[in-house]
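The complex appears here without one of its protein chains, the remainder shown in place.
So, subunit A:
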Amino acid sequence: MLNDLLNQETVQLTDATDLSWETAIRLAAKPLVANGSVTEQYVNSMIDVVNDQGPYINIGDHIALAHTRPENGSNRISLALLKTNHDIALVNQYHPITLWFVLSAVDSESHLEVIKQLMTLLTNEATVKQLMAASSAEDLLTIIHSRNE
């Protein structure tokens, strides 16, 4: 499932140095808005919850998982990944992020398999190291797909 959701369209990499955390989330979610998985409202809501609740989407060292409730504009289960070659501070300097995942769900249950697979990927330190070092979107995809078959 992870292999279907993370594909050439939804995985991106940028060298930009001037991104804010808001623009990083917008950029990461762009392919999902473009293919109709989520609405613009969903993207705004992901940013609003961080503004309201703080940087809790910083799920691990240099990794963020942006998401919000399905009713805020999610049309289907989707996942996207943006790697920013330069760390971006999520809200403050204590939360530098390199890997920006965006997740959308449609209810509380049906996306749990995706979360499971994502966790298998991210709890593997060697894989995370490789992802952090990837220099192209193709590299990211190769790493993800070879670890998760």
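Rule of thumb we're sticking to: a contact is a pair of C-beta atoms (placed from the backbone, for glycine too) under 8 Å apart; a residue touches a chain by one contact, two chains touch by 3 or more; residues count from 1.
Everything below uses one rule, namely that contacts and distances are computed from a predicted model.
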Quick one: find the hidden chain's UniProt protein name among "ATP synthase subunit a", "Putative nucleic acid binding protein", "Pts, eiib" or "Chemotaxis protein CheA".
"Pts, eiib"
Hidden-chain contact residue, picked from the options A:Q8, A:T23 or A:Q53
A:Q53
Touch with the omitted chain, as defined above, among A:V43, A:A105 or A:I143
A:A105
From the listed residues A:A16, A:M119 or A:A133, report the one that touches the chain absent from this view.
A:M119
What is the set of subunit A residues that contact the non-displayed chain in the whole complex?
49, 53-61, 63, 65, 67-70, 103, 105, 108, 111-112, 115-116, 118-119, 122-123
